[in-house]
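For reference, the structure is listed below as structure tokens.
In this view, the complex is presented without one of its protein chains, the others remaining in place.
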């Protein structure tokens, strides 16, 4: 039985990675998960310098999901290179580094610093709804997305994956803009912008007022977008948004995702990634599927 | 204690109406709800002629919500005028008629037919994601929205409310387009486009492939959009999307909605509308709020 | 009339066959007015699932104020239902839909698989000579014994382990079952066969259909089937299974 997939020339031993920001550097979950058993570990967004993130409360629970406005707190690329990447290498994990920035320059700086590092893929986060500058600004305008993709691709030594925001009218337009600019792959979706009000306090629950919605509740929207993009462009897709079971993951794969990320589900079950991998194997066994390739995009 | 609100000159005895398409003509729910106790009954979208809708399966359940692709099946304006409106008038209900069409001409025809009818408000559905022509085409392009709003407003005898689609990059841009064209109010959100795959059958669950997502799961996105629109334009808003309790309704009101619709929750509890009204009263009593006006948009 | 949403106490739950469960519910207000062929909507106690599950009424004890449903584990919702125990409660809505129209003519009751349960209350209430044809997958013939007092029971099994090997139509033909009115519930291919058989033989057939539902009361238009003529209510070729059915005259619907 073959579970391995190929994303832009990089082989993942299985199609399951982690949603950036939901799995820390990987280290925090290593008590629950053998990191080398994952298709890859996708790390929390990293910038050229440390970012303090937003004030608290940074999260709120909503029906079937959560809102977060972490604001991309991160210790910066130096720490990633000194501490996190060696740890991941030692753990035998394939690594996707999620990159964030406030300007194109920031992104390029991070990407260049990573050029000689043990990193398999670069996931470029142009879709974080929780920071004022950068982030989603690039992710909601096809021209801006095209431009930054081109810049990053020109400097990147590893294949790049542009991570798309679902907060757009036409996700295929965004996908095309990134593909035209040379991205090697796409990942989607980042969070849907949402809000929660505390009616007793008559105030926003989040200090940031709005936050990004994730978790099982967003799955149908994510799946629809993955399907649309898979049928619009010709690069591999990492699908995500609400995946908490193998069944969920298989829906994304059948819709056209080459790989999937387990995000918020890690908070519901720290071994969720492993459970998803095992569940996919069970499904393949039960349906006598020799190669997961047979399932990718099989629903048209 | 005053629960009445004013939408474009029309007084609703309380701020609670029904989500179009989730309450039939009102008749079907009259065994569970005294229709005259509602702020208004919003009817299922009606076109100039009967529409057959989409093939089945038309619905699918998703985590915390559902997808529908009814495809605006409706018996046409003649039946509405002969059968449904007299029934609603007899029941003593205030009435919002939801109008759909394939072309501007269709919308205008319906609106003109309703000019001498016992109808309080017209809700113009330019945001149904489940029909090929019309519907969402108008709802995702500010120019098209501006144009149809102007046409409909010119012909309408009752105040009009343009119903916005959440499947857009910037909901405030759409709201402004409708307001600039003269709409008397706005309602939002219609459903988010979603998808579900049956992994055993390896096929879409819905005959239409995609469907509109509604129910508790979409509330945070809806609330965020209502807040954004309330702070961007100056017309009254009917807020909706996942409201199933009085607490939910109050979140929307505090975010700036003058009235709210209970939609999918009617399927979870046929008396949901009444429960929401009673719950709002309880909250106001508990917090000694004399006039619901004090709550509208109180969270900024 | 008199649909009610209420919280029903589970009186008992038993397993009838692999994956087939029998639940009795205390639900006075529904039992008081329910008729054979009607159904209830069962809300599962799991907030991730917001829609109710439509389940036919298999038995009505108006005096005792209780209902009986027999259901198969088909997915997550019914699986959870199967875990409920006597004393637990479950929210239900009913009675929904129009039941069978009981005619005083020689009847053939046909149930296939999980379409068998609604035929039981009908068999009890139908006061005329009856043949009862039950189609099973295999020898796990749930409810069969309970039909015996009400008429001649014929059985088909897919694997041939009991009765006629094949489906209910095969059994009808093999056993020469005859009557003037057919009442049937079961999978669509079976109902199609019965529809064709009834039309050919000029017999009335009342068939009970299934479709995915949201409201259960005719409001949402989720559950439509195709009608032969333009429907009075919808003005198109659609009828609502939940409200106009689930029982239809085989002549009025396209399957």
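As written, the chains take the letters A, B and C, and residue 1 is the first residue of each chain.
Here is the rule we use: contacts are C-beta pairs under 8 Å (C-beta built on N, C-alpha and C of every residue); 3 or more make two chains touch, one makes a residue touch a chain.
Nothing here was measured: the structure is a model prediction, and the numbers come from that model.
*Asks:* For a quick check of understanding: of A:22, A:42, A:191 or A:261, which residue touches the chain that isn't displayed?
*Replies:* Checking the options A:22, A:42, A:191 or A:261, the one contacting the hidden chain is A:22.
*Asks:* Using the touch definition from the top, which of A:75, A:118, A:182 or A:279 touches the missing chain?
*Replies:* In the full complex, the listed residue that touches the missing chain is A:75.
*Asks:* Can you work out which residue in A:42, A:208 or A:266 touches the chain that's missing from view?
*Replies:* A:266
*Asks:* Among B:64, B:185 or B:211, which one is in touch with the chain left out?
*Replies:* Selected residue, touching the omitted chain: B:64.
*Asks:* Name, in rising order, the residues on chain C that touch the hidden chain in the full complex.
*Replies:* Within chain C, the residues that touch the unshown chain are 46-49.
*Asks:* Please give every residue of chain A in contact with the chain that is not shown.
*Replies:* Residues 21-24, 28-29, 31-32, 44, 50-53, 56-61, 63-66, 68, 70, 73, 75-76, 79, 215-216, 264, 266-271 of chain A touch the chain absent from view.
One rule holds for everything that comes next: only the chains that are shown with their structure count from here on.
*Asks:* What's the farthest chain from chain A if centres are computed as the mean of the Cα atoms?
*Replies:* It is C.
*Asks:* For chain B versus chain C, what separation do you get between their C-alpha means, in angstrom?
*Replies:* That pair's centroid distance is 35 Å.
*Asks:* Could you put a whole-Å number on the gap between the CA centroids of chain A and chain C?
*Replies:* Roughly 47 Å separates the two chain centres.
*Asks:* Specify, in ascending order, the residues of chain A that touch 2 or more different other chains.
*Replies:* Touching at least two other chains: 63-64, 216.
*Asks:* Would you please write down the residue numbers of chain C that are in contact with two or more other chains?
*Replies:* 47-48
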